[in-house]
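Note that one protein chain is taken out, while the other chains of the complex remain in position.
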Amino acid sequence: MGDEGGAATGEAIVEARDLNFYYGAKQALFEITLAVRRGIVTALVGPSGCGKSTFLRCLNRMNDLVDGARAVGGLTLDGEEINAGGRDVIELRRRVGMVFQKPNPFPKSIYENVVYGLRVAGVRDRGRLDAACEESLRRAALWEEIKDRLRESALGLSGGQHQRLCIARAVAVKPEIILMDEPCSALDPRSTLKIEELVAELRGDYTIIIVTHNLQQAARVSERTAFFYEGRLVEEGETGRLFTNPARRETEDYLTGRFS
Amino acid sequence: MAGGNGGFARDGKFWITLFGAALAFILLMLAVPGYLIVKNSLAALWPAPLERVRLRDGGVFLGRRVNSDLSPGGQVRIQYKVGNRELNASADFRWVRELDIAGIDFPEQAVALTRSENGDFFGFWLEDGEAGTGRPETLALKLEDYRRRREAEAEPPRRRLIELGERWRETNLAILKAAYPAESPEGRRLAGLLADEAEIKAESERILGVFNGIREDFLAERETFAAADSTRTLLPLDFILEAIWPNRLGFFGRLAQFFRNVRGLILDYPRSANTEGGLFPAIFGTVLLVFLMAVSAFPLGVAAGVYIQEYAGNGFLSRLARVAVNNLAGVPSIVYGIFGLGFFIYGVGGGLDSLLYPERVAAGINTFGGGGMLWSSLTLGLLTLPVVIVATAEALATVPSEIRQGSLALGATRFQTLWRVVIPLAAPGILTGFILAMARAAGEVAPLMLTGAVKSAHLLPLDAEWPFLHPERKFMHLGFHIYDMGFQSPNVEASKPLVYLTALVLLILVFAMNLAAICLRQRLRNRQGMKGL
Partner (left out) sequence: MKKLRPLPNFSRLADWAAEAIITIAGLAVILTLAAMPALMLKEAAPLFLPPGLKPLGKIESPEKLDPGQVAALIVSADLSGKNRAAGLLARDGRLAFAVPGEGGMAFLPWRPLTGSAAAIRQAENLGGGKFSLLREDGVLNLAQIDLEFASDGKGGTVVEPAARILLEVEMGGETAPPLYAMLRGDGASHQALAVYADGTVREKRLAPPRGLLRRGGGIASEREARIRLPASLSAAALNRSGDTLYLGTGEGDLIKVDLSGDSDSEIAWEAVPAFPDRRPVTALAFLNGDYALAVGDGLGGTSVWFPRRENGEFRLRRAVAWPIGGGAVEAITPSLRDRSFLSLRRDGSLSWFHSTTARELLAVPARNPKPGLLAVSSRGDNLLSLGSDGNLEFQAMDSAYPEAGWNGFFRRLLYEGYERAAFVWQSTAPESGEPKLSLVPLVWGSVKAAAFAMLFATPLALAAAVFLSQFAPPAWRACLKPVVEMLAAVPSVVVGFLAALWLAPLLESRLRFFLGDQPYDQRNSLVIAVALGFAVIPNIFSLAEDAISAVPNSLAAAALALGASKWQAVRGVVLPAAAPGIFTAVMFGLGRAVGETMIVLMAAGNTPIISLSPYNGMRTLSANIAVEMPEAPVGGVLFRTLFLCSLLLFALTLGINLTAEILGHRLRRKYGSP
């Protein structure tokens, strides 16, 4: 349920109203009502299979790739219905970027990876692409490390660098929202730290929604947290308060490790 | 391995050794054809010395040693190529038992003639028809001079006759067209064409007369040669294509002749009912066929593979399509051949003929309704389609889905994702599968027997004559050549060396394609792995 007050406030940029989601006959999300606020980091937590990733993927309609996936209910971005019939999915995905659990750089050069989103959007001006590349890599704290290696294959980077590259790639398109689906679960602790630092920096210019099963990470990086359980939104609120003083029984059980 | 109680049986050493022997045997089986083909091919190309063999019973002959083995009785026999078909009752080769040989020598004056008719001749050149064999340089000069004169005098009318022949053919076809359908001839135009025809005929006859006269004169220029047993014969210079004195050649001389022979093999046309000569039209036909087949199969196969893997979804129909395509790869090639015959040749070809050339159909002439390069390449293309489709689909399937998702999440359309990310990743697999399919199809003969390969075609399907590509023409093919020479030829023994050579050329072609596939795959993998685009 919603919660007002607390340290981080902003207008709602994404709003779900009684959102139900089905994979074929199986229902994965039940009556989700949630408002995500602009410019802050919101964490989605919950045990495996609780629907947090599913919800995340509703926001940029990546669930469309699955046969039989269907959303029923209200889900808006800036007030416009995401699932409306005539909605331009390509446009949506430009405004809502995504970073995946397993870093997935393309087998191209670093430069080409970063500017990929711009190229498919039709940008050809070399100057613009170069500038965007540098800016995105800087924002991803990767520029200094690889500025001399832009033409080399992206596959030659380390695991942590891969994920930062993916973030740079997502940022290059100037989305409003960045979705992150367990971005650190495949990384070692040092790289994880770097990614978390990055998230902290990107906040403000971007709205970030991060799915994580690591409660400490959620506590570290997010301003607000939503707890999902078995397809339902159990509780949502300011991170600090939720962790120290959960309103619901299930939340408390999860936080204390009764189930995971 | 632990020994001890029941050690041998437990270790299974016997079986392991046996299995290892099986592997060795298989490798040996691979070596045997390679060895045979290379050995026989080299023997056919390497200018071996001419041996004069005197037999105990007084006979004598000149020959080139070709083979030796043990006769059923356990004695060593040697096979010689003796040539001189017209003197030896059409037997080019002969076997002699080693015991029957009284002596062998290598006369320096022995000459080997390559002829345009009747194959090779081994003997001695009698300058001025008398004993005292002549000097090689003299004969060489005579031949050169002869050819120069022939080129100057006989070539022009010959070429004009060929031109007239072409015009005659075209005019006849035009007449057919103008006179069809039977009830309504186009009066004036027909009259004009008939006049053309008469004119061509008249000129042809005139030139033919002139040409025949010239030719007779040239053919009368003959030289005397004698076989080893002193039988004399007069051979027209016109028939002599090449004269070499093998016993005078040193190693480098032989090497030079060897390379000349290789060059002849690749660039010459066949002679003497495919028992001598070169393989140019067959090589050309095979390469052109593979090229046309590739051009038709690649885009369609890749498109269908992309369709099945990326666009078709998972409904019943598309699963059925997948199963169907998978299994069609195992259908025998002759079935594709018969389909090509029924569908392309009689169906589409017959339809095209009825539409475009009804007058020819009425006269019983097939243009597209008979076998030809076009239908053969389409049939073979069809043969390779299932393999290309499956290779494409599988290569696409190996692309990780998160790469696809990554691209889509950045706002790319499906096609952009395919074009920019997925297909480049799958390219090595697609290309490799494609080239391997082509290599396999290059060796297929069965469908070609039904769709347009012939034992002898004097026109190439691609030449300097408009419209340059003649897809309706029949063509020669290396694989079909092997079958035809080895089994339909009246003189199989004489064709044998050329069969081995053809097999060698075909194998080189096929293995080159296989190698190209592997190299290409390696290169593409390297490019993606190490460097950027």
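Order of writing sets the chain letters: A and B. Residues in each chain are counted from 1.
Convention: a residue touches a chain if its C-beta (ideal position, glycine included) is under 8 Å from a C-beta of that chain, and two chains touch if they have at least 3 such contacts.
Worth saying up front: this structure is predicted, and the values here are computed from it rather than measured.
Novice: Who touches the missing chain here, B:59, B:209 or B:332?
Specialist: Considering the complete complex, B:332 is the one touching the chain left out.
Novice: Return the single residue from B:279, B:503 or B:524 that touches the missing chain.
Specialist: Candidates B:279, B:503 or B:524; residue touching the omitted chain: B:503.
Novice: Using the definition of touch stated at the top, determine which of B:95, B:269, B:291 or B:511 touches the missing chain.
Specialist: That would be B:511, which touches the missing chain.
Novice: Which residue from A:12, A:35 or A:121 sits in contact with the chain not drawn here?
Specialist: Checking the options A:12, A:35 or A:121, the one contacting the hidden chain is A:121.
Novice: Who touches the missing chain here, B:177, B:414 or B:525?
Specialist: B:414
Novice: Of B:178, B:193 or B:304, which sits in contact with the chain we cannot see?
Specialist: B:304
Novice: Considering the whole complex rather than only what is displayed, give the residues of chain B touching the chain that is not shown.
Specialist: 1-2, 10-13, 15-16, 18-20, 22-23, 25-27, 29-30, 33, 36-37, 72, 299-301, 303-304, 306-308, 310-312, 321, 324-328, 330-339, 341-343, 346-347, 382, 385-386, 389, 411, 413-416, 418-419, 439-440, 442-446, 449-450, 479-480, 482-483, 486-487, 492, 496, 499, 503, 506-507, 510-511, 514
The rule is short, and it goes like this: only the chains that are shown with their structure count from here on.
Novice: Using mean C-alpha positions as chain centres, tell me how far chain A is from chain B in Å, no decimals.
Specialist: That gives a centre separation of 63 Å.
Novice: For chain B, which residues are in contact with chain A within the complex?
Specialist: My answer: residues 313-314, 400, 402-403, 405-413, 416, 420-421, 424-425, 528-533.
Novice: Mind listing the chain A positions that touch chain B in their complex?
Specialist: Contacts found on chain A: 60, 62, 65, 67, 90-91, 93-94, 97-98, 100, 102, 104, 106-112, 116-117, 119-121, 151-156, 166, 169-170, 173.
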